[in-house]
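In this view, the complex is presented without one of its protein chains, the others remaining in place.
After this line comes chain A, so read on.
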Amino acid sequence: MALHFELVTPAKLVRSEEVHMVVVPGTEGDFGVLEGHAPVMSTIRDGAIQVFRTEGAAAENIAVRGGFAEVGENGLTVLAEHVEG
């Protein structure tokens, strides 16, 4: 039920937690990632990642710049050059 979500910048590991869903602003359109998502690699346009901790919870926005998302069997990893906030 939980998706492992990691947000990494060159300076540090910003987040590593279990969440319900993450909406990633991909270069070719937003996509939501739930647990068991098929493997994807995508670049991210500058914008906000929305993190839903639990089903129905309010979204938490994390603004990123220069990002890259990878969905693998270990969950979602977002590599971002800059994270604001």
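Assume a residue touches a chain if its C-beta (ideal position, glycine included) is under 8 Å from a C-beta of that chain, and two chains touch if they have at least 3 such contacts; residues count from 1.
Following the convention adopted for this analysis, contacts and distances are computed from a predicted model.
Engineer: Match the chain absent from this complex view to the correct UniProt protein name in "MFS transporter", "Inactive transglutaminase fused to 7 transmembrane helices", "ATP synthase gamma chain" or "Sulfate transport system ATP-binding protein".
Structural biologist: Per the UniProt record, the undisplayed chain of the complex is "ATP synthase gamma chain".
Engineer: For chain A, which residues touch the unseen chain?
Structural biologist: 8-13, 26-28, 38-43, 66, 68, 70, 72-73, 77, 79, 81
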